[in-house]
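Data block below; observations after.
Note that one protein chain of the assembly has been removed; the remaining protein chains are unaltered in position.
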Amino acid sequence: MRIKFSLLFHAFMIVICIIPILILFALSFSKNWAFPAILADHFSPIAWQDLFSGGNDIRHSLLLSLLIALIVACTATTIGFFISKTIAYHNFRRQLLFLAYLPFVLSPVILALCLKFYFIKLSLAGTVSGVMIAQLIVAIPYSIIFFSGFWNQRVKAFADIVNTLGGTNMLALTKVLIPLAKPLLLICFFQCFLISWFEYGLTSVIGYGKIQTLPIKVYQFLIEANIFYAALSCCLLIMPPVLLLWINKSIFLKRLY
Amino acid sequence: MLIEINHITKCFSGKPVLSDISLKVDMYETLSILGKSGCGKSTLLKIIAGIEKPDEGSILVKGIDISKQEPHERNIVYLFQEALLFPNLNVFENIAFGLRIKKIEKKVITQQVSVMLERLGLTDHSKKMPHQISGGQKQRVAFGRALIINPPLILLDEPFSNLDTETRSQMQDLYKKVAIDFHITALFVTHDIKEALLMGDRMTYLQDGKLKVYDSKQDFMNDEITGAKKEISFWNNI
Partner (left out) sequence: MKNNTNILSLALLFIFAIIPVMAGLGYALLYSFGVVGALNQGFTWQYWREAFADNSICISFLYSTSIAVVALLLSVTTALLVSLRYYQPLKKGFYSYLINLPLAFPPIVAAFFFFQFLSKGGVVSRVAYQTSIIHAVHQFPDLTNDTYSIGIILTHWFLSFPFFLLLYTGLIKTQRLNLFFQLAESLGASKRQIIFRVAIPILIQKSLPNILLYFIFIFGAYEIPVLLGRSYPESVSVLAVRKLQKFNMLDIPQGYVVTVIYTVFVLFFILIILKQKKLAYAH
């Protein structure tokens, strides 16, 4: 009985963790996948070749997504770090944190629909900078909440020690606080990168469909029933997070020896 | 007279934590402040270090009012209960920290830190990271980090309370020796009556935000509220 349960567990884990990725990759290499064949008639790397030769506009979306996600992640991590510090030692800590929660938990697409009017007025709708600002409205609160656990009395005591040893606040920040927060800064950067990389709702509404990041592209291919290109875009979308998970986990293990 | 504290008052959300505290510390003297937890001891030290702002009162060092100065301008070092060594720096660099930020010449730093390491018995550990050394060693490094910048006043906030009994008494001995060698002037806060008597040249007692200063150790022992008499009678009756 025990063995059967274990077998079931292994099968279950493999089905939910590996099969989805395998199917997406298989589809991205497929041509003509007619019912009832389980595998496509023949496989060809043509979609991927197109990607590298620039034969389709997925490459443009890939680069655009990368650019937006990198800028959003850098900005949100930096700004969130400082805002969370101010909030953590503020008299209205709880109230401010509550307000910071809102944009992070609201459905992005609904938030975007409420904000569209202002983005149009500011001529930001349909522009890359508009999309980045819209994504920051979600990513910065995430970063604030993420760091709110970091600023405790112990961290404050570290900064105080630097002060009493003759260091300025700036020095406390660069020599002690940032080194202390370094692993967290890295994780927050990854997470903000993923928030932007995965973002669909805000990007589609504020970007007007003109700013074609990868998730927008996936949706478009689905509407066009172009499943092979959609699968290719999906593979591209999951690649950085899969990579980050490996790196992140190994960093984590290293810190614990 | 090195340091003079006049009429310090501090409230937290309307509740008085310190009321009208005044005291004087002479050059090369260690003044013990005995008090139960939550009596405002740490707040008093933080105000002197400049980490907290008092509602009222002034602090004079060698006759100069430092109340308005930022903590990093005061040159007064605060030592916490926990050693709080910078986890990203090794023992050597932790001690060198105060000198490095003053941009002192490398050669001088190496020389001064080496001397400090030797006097604190830490020479063998200079390359180790904070997580690789024991609690007592950490506290010694914290001492070295403070002493090396030659501060006119050191504030010790129950520095040995996290240590086991044996290490604690070793550290108390070490402190007495170092205090003489380095001509330390210090305020030593503790909730342990024995430690207060052992470390201090003079005694004070802080209760409910009010500070009582004793002229001699005998006066301190004779006062009922300090609990010294109880302690003595316990040991006599055992």
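Every chain is named by a letter (A and B) in the order it is written, and numbering of its residues begins at 1.
By our rule, a contact is a pair of C-beta atoms (placed from the backbone, for glycine too) under 8 Å apart; a residue touches a chain by one contact, two chains touch by 3 or more.
Source: prediction; values computed, not measured.
Asker: In the full assembly, spell out which visible chains the left-out chain is touching.
Answerer: The chain that is not shown touches these displayed chains: A.
Asker: Thinking of the whole complex, not just what is shown, which of A:L115, A:I161, A:L177 or A:C192 touches the missing chain?
Answerer: Answering carefully, the residue with contact to the hidden chain is A:L115.
Asker: Pick out the residues on chain A that sit against the missing chain.
Answerer: Looking at chain A, the ones touching the missing chain are residues 5, 9, 12-14, 16-18, 20-21, 23-24, 27, 35-38, 79, 82-83, 85-87, 90, 94, 96-103, 105-111, 113-115, 117-118, 136-137, 140-141, 144, 169-170, 197-198, 200-201, 205, 215, 218-219, 222, 227, 230-231, 234, 237-238, 241-242, 245-246, 249.
Just so we're on the same page, only the chains that are shown with their structure count from here on.
Asker: Using mean CA coordinates as chain centres, what's the chain A-chain B distance in Å?
Answerer: 47
Asker: Going by the contact rule at the top, pick out the chain A residues touching chain B in the complex.
Answerer: Touch residues, chain A against chain B: 154, 157-158, 160-169, 171, 175-176, 179-180, 182.
Asker: Note which residues of chain B are touching chain A in the complex, please.
Answerer: Interface residues on the chain B side: 46, 49-51, 70-72, 74-78, 80, 82, 84, 86-88, 97-98, 101-102, 145-146, 149.
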